[in-house]
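A single protein chain has been removed from this complex, and every other one stays in its place.
Here the chain labels run A and B in written order, and each chain numbers its own residues starting at 1.
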Amino acid sequence: MNAGYVGRRLLTTVYTLLVVSFLVFAMTQLLPADAAVTLLGNSATPEALASVRAQLGLDQPAWWQYWHWFSGVLSGDFGQSMRTGQAVAPMMFGALGRSLLLAFLALVLMLVIAIPLGIVSALRRGKAADLIIGIISYVGISLPEFVTATVLALLFADVLGWLPATGYVPLTEDVAGWLAHMILPTLTVSMILVAHVSRMVRSEMVDVMASDYIRAARLKGLSSRRVVLHHALRNAMLPTITIVALDVGYLLGGIIVVEEIFAIPGIGRALIVAVQSRDLPAIQAGVLIIAATYALANFLADLAYAWLDRRIQYA
Amino acid sequence: MNDALLRIDDYSLSYTTAHGSLPVLDGVTLSVAPGEVVGVVGESGSGKTSLAWAIMRYLAGNAIEHGGSIQLQGEELTTLKAARLRALRGGRLGMVFQDPSAALNPTLTLGSQMLEMLTRHRGVSRGEARRIAIETLGDVDLKNPESMLARYPHELSGGEKQRALIAGAFACRPACLIFDEPTTALDVINAAQVLELFGRLREETGVAALYISHDLALVSRIADHVCVLEKGRIVERAPGRKIFAAPDHPYTQSLVAAVPNPRRRLVAESEIAAHANARERPPLLTLRGISVDYGQRTTLARWLKRPDPRFRALNPFDLEIAHGEIVGVVGESGSGKSTLAKALTGLVNHRGEILLDGEAVSSTPRGRADYRRRVQLVFQHPDGSLNPRQRIGELIGRSYRLYGLPEGETLSQAVARSLEEVRLDPTLASRYPHELSGGQKQRVAIARAFAARPDVVICDEITAALDVSVQATVIALLLDLRRRHGTAYLFITHDINLIQQIAHRVAVMYRGDRVELSSAEELADGPKHAYTRALLAATPTIASSARVIDDEFSAPTMDQE
């Protein structure tokens, strides 16, 4: 892998985060809420409001405010929550940790299910197995998380009573309890992704199997097993890396809904609380952290892709 | 012949399509004796590739066989079990494909792809396979065979890939090899080297081969026997060297007549004399020092000391074209011949000066508009140059809308006349391009160019994608149009046989340089430049037999940083 490619990719990642930070800041500036009023309440005197505004820098021009906020972010200071008055950073990063655990579980579950499904579907193209997997994936991709979550909760928590409907137990306190609380959210989040990724793997695999070099490999007299495992699979898996990385964005979005429904104290739930209470610094921090996670995932995926596919360096 | 190695008897095949059954092969009977090379020649749609797939037992899902047998060394292939078939494929029965890039898996090294074949079919260990592979590659004159095994396909040139693949196929000790247009994707000189290699390996190993190609001249040069395939039927089988001399079947006769023969001029010499007085007028088109650079270097790249990405696609080029003259430009891919067409039509920026009737073109907007009408371009692929979402009438009508209608004609009359002029049915005006055949589409493109009443038409490889018989009719059409309108042509092609038939003067291009500019007679008497000689030697013609290739101009391997 050459350094130029890594450097260029790193540069675009930094640019992405700059644009996101700018967007987030610009949008929160449009919020009709006056931070000073939010802090002091409607009965505050004009003098008190003015002094708080000066203290928060709200009387300064917008670019100054942006710079003030952004330089704080760079040193890990995202400001104080307007709702609780506490620093945003530790709260958000704590929540992020819990969300990432959930995201990781969902990602692993998704890969374990989706890739075999996609491959089986492609190799049995047009047969019953392909049709059944196809129908399941169409249903999976068309069910919003809130519907899946509600149905799963109804089934496993109410009718069967096997799992808790909502709530969260920290991993450090009780591993089994944590896992029990994580099963339904993980299933919910990975449902759409399984459907999407298995379809992508299928179509990549179908394309590869129809390619000239697979035909050449077959006509060399290699066994089907070797053709599929040695020649086809690696080529079909390469584009899948990029697809999975792009789906991380969808995963992070899905987590917001799932955390809200299952009452998991992750970053998604924190964000919804922040949006509902118009807690500016918390919204800014939450969006920026999620976007950064996504950008980082894509950066790593691109590096992995470049490392696995040597052609890209010469392109 | 009972001792035939490969024997096909009354074999028929059809494909099921949405529009019913489409017959592809009809009662094909042919045999290949040990050590023999049998050529199969056919135009597109003749079923020649389907024949190869049928022998390799690799048929599409919608293929239906209608009886007949295919036997290799007495073993019936049509009823063979899958496991037995796999042992056969690549081993006793090998195949070499048209496009060497497509036949290699891009993510596996050349070594791993050669070794898996050798271990499978020679039953040797990986170490032994490696030794054989290195020896084989060295044997076909590939440099540094050891390091070559570690390379990925994109790190090899097209010629290198094809030589490695052929070497690999021979190394598995086949009884019979099937070649499906193995040189079509290569440049002329590369192709000649691959053919030479094929000839040598065949002599050394005595392997029998079935050689499939559209190129009659090439096949007659290497095959002991040639089978001519027309619409799924073998219409003639004759010894390779005799098929040109005395073709029996009318189809073969028309095919032989359509193959460009450099000795048979299609343009009368007297015509050039008739245009001699035209030479006293200022030349129609004058090119002075036309050069083209591709790529640009940004300030940032310079600052980061990146390698300069600019390269010169065309070195300063001078040429004068007289009224009614046909000037040929011939060269391999990368010679800059298409860049010249792009520069002349304003598709790429160029340095230097273009004069039309002795006046600089770029001086006034009127001059540029006038130039655009009088200098027309016809592209190689009509599929690309005709907008798929416009009807034929619209496509041709566009020229009339832009450059004006002839007096006393309506648009639809003018379009109908244009279509008749290129010998197409005027009712085609309401069709879309995809409803027409390749030759018909190219005629539409020609009609569109001539609707502008041009003085010179630039033809950029316009027959390269066409079958040889269609090519002959398109060339006849062009010459006919020239007789009628006195149009000059700048005819760009890779086919030096064809250009010798029709051009008054020929410019030979090599890596962005014009290495030779000779009249057709001078070229026939003997080319001046060594590259032209190499090109001529590498090109199979109806008459020629194999000649030695000039090594100086062998294809370079791709430069690697």
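The criterion applied here is as follows: a contact is a pair of C-beta atoms (placed from the backbone, for glycine too) under 8 Å apart; a residue touches a chain by one contact, two chains touch by 3 or more.
We adopt the following convention: contacts and distances are computed from a predicted model.
Undergrad: From the list "HEAT repeat domain-containing protein", "Peptide ABC transporter permease", "Acyl carrier protein" or "Electron transfer flavoprotein subunit alpha", give the UniProt name belonging to the chain omitted from this structure.
TA: Hidden chain, UniProt protein name: "Peptide ABC transporter permease".
Undergrad: Looking at the full complex, which residue from A:Gln55, A:Thr150 or A:Ser224 touches the chain that isn't shown here?
TA: A:Thr150
Undergrad: Looking at A:Leu100, A:Ile141, A:Ile183 or A:Ala301, which makes contact with the chain not pictured?
TA: Going through A:Leu100, A:Ile141, A:Ile183 or A:Ala301 one by one, A:Ile141 is the residue touching the chain not shown.
Undergrad: In the whole complex, not just what's shown, which of A:Leu252, A:Ala270 or A:Ala285 touches the removed chain?
TA: Answer from the full complex: A:Leu252 touches the omitted chain.
Undergrad: Could you pull out which residues of chain B are in touch with the chain that's been left out?
TA: Residues of chain B in touch with the missing chain: 345-347, 368-369, 372-373, 376-377, 379, 381, 384-390, 398-399, 402, 434, 452.
Undergrad: By the contact criterion defined above, which parts of chain A meet the unshown chain? Give residue numbers in ascending order.
TA: 12, 15-20, 23-24, 27-28, 30-32, 138-139, 141-147, 150-151, 153-154, 158, 249-250, 252-254, 256-257, 260, 271-272, 275, 278, 283, 287, 290-291, 294-295, 298
Quick note on the criterion: only the chains that are shown with their structure count from here on.
Undergrad: Would you kindly tell me how far, in whole Å, the mean C-alpha position of chain B lies from that of chain A?
TA: Computed from C-alpha means, the inter-chain centre distance equals 50 Å.
Undergrad: List the residues on chain B that touch chain A in their complex, please.
TA: Per the touch definition, chain B meets chain A at residues 56, 58, 85-91, 95, 97, 99, 102-108, 116-117, 120-121, 152, 154, 306.
Undergrad: Taking the touch rule as given, give the residues of chain A at its contact with chain B in the complex, in rising order.
TA: Answer in residue numbers: 4, 211-223, 226, 230-231, 234-235, 238, 309-311, 314.
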